[in-house]
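My structure is below; once you've seen it, I'll send some questions.
What follows is part of the complex, with its chains left where they were.
All chains are identified by letter, namely A, B and C, in their written order; residue positions are counted from 1 within each chain.
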Amino acid sequence: MQIARVCGTVVSTQKEPSLTGTKFLLLQLVDQEGELLPEYEVAADTVGAGIDEWVLFSRGSAARQVLGSEKRPLDAAVIAIIDTISAGNRLIYSKRDQYR
Amino acid sequence: MQIARVCGTVVSTQKEPSLTGTKFLLLQLVDQEGELLPEYEVAADTVGAGIDEWVLFSRGSAARQVLGSEKRPLDAAVIAIIDTISAGNRLIYSKRDQYR
Amino acid sequence: MQIARVCGTVVSTQKEPSLTGTKFLLLQLVDQEGELLPEYEVAADTVGAGIDEWVLFSRGSAARQVLGSEKRPLDAAVIAIIDTISAGNRLIYSKRDQYR
């Protein structure tokens, strides 16, 4: 999985019929030091993630291992909202600090 | 999923038999600021996308989660025509503005 | 799918038993302007492609969606010989012109 910040949304009316009801989030990828990268992914939301939250997302067939998405043509999905990222003794990210 | 602009078509007569009737679109990838990238993908069209439209496409086995494509040797498919892309309060792309 | 030019072959006697009879083509990738890239893929041939022909190839599990290859350990396959590539009003490639 990669780490990303939710930065926007993508809206589509004319789409593959099975995608009705799928929310597409625009994610900006984050490196292991917590810096934003110039890379993005559009991922289906499955956990109710909101703008500015940091999330884990999966690519590939993993994106369809979610109740209701088994047959959708998705190759990326948000699977978790991150509380903390720690490396050794350092706290790289904490959701609580972000919103304090 | 990644964002791309439909920029052309690829035509083939001699192909894997199961691909009869599949339309191949030449897509130019777009970055998260809406700038065209020097990268492309040839993807099966499943939603009737036309030249210059911006689309979402999926790679990998997701490309076969489309009615009629389950057994085709496809690794990329257009899954949605994009109406709008928003990041925070900014509107990065709007189909309506494009065609006004 | 990506576009490539068939530039050679790879021959192997000692291989996974299920690969007996599989022809391995050496493909050089082509960019969206029709220029050769310094990247290659070795792909199974399923359509009878010959040296110098331009082809579409698929990566990943798509390479096994071909009659007889379902259980082979392949991650790339040629799926179509290209007749033409068009972008807007420009003809980027035409098989007919190439062999004229």
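Following the convention adopted for this analysis, contacts are C-beta pairs under 8 Å (C-beta built on N, C-alpha and C of every residue); 3 or more make two chains touch, one makes a residue touch a chain.
Predicted, not measured: the structure shown is a model, and the values here were computed from it.
*Asks:* All chains share one sequence here; work out the copy total for the full complex from the 3 shown.
*Replies:* Altogether, the complex is made of 5 copies.
To be clear about the criterion, only the chains that are shown with their structure count from here on.
*Asks:* Using mean CA coordinates as chain centres, what's the gap between subunit A and subunit C in Å?
*Replies:* Between these chains, centre-to-centre, one finds 34 Å.
*Asks:* On a C-alpha centroid basis, what's the spacing between subunit A and subunit B, in Å?
*Replies:* Their C-alpha centroids are separated by 21 Å.
*Asks:* Can you list the residues on subunit A that touch subunit B in the complex?
*Replies:* Residues in contact with subunit B: 7-19, 24, 26, 28, 38-43, 51, 60-61, 63-64, 71-76.
*Asks:* For the complex, which residues does subunit B have touching subunit A?
*Replies:* 1-3, 31-32, 46-48, 56, 58-67, 77, 79-88, 92
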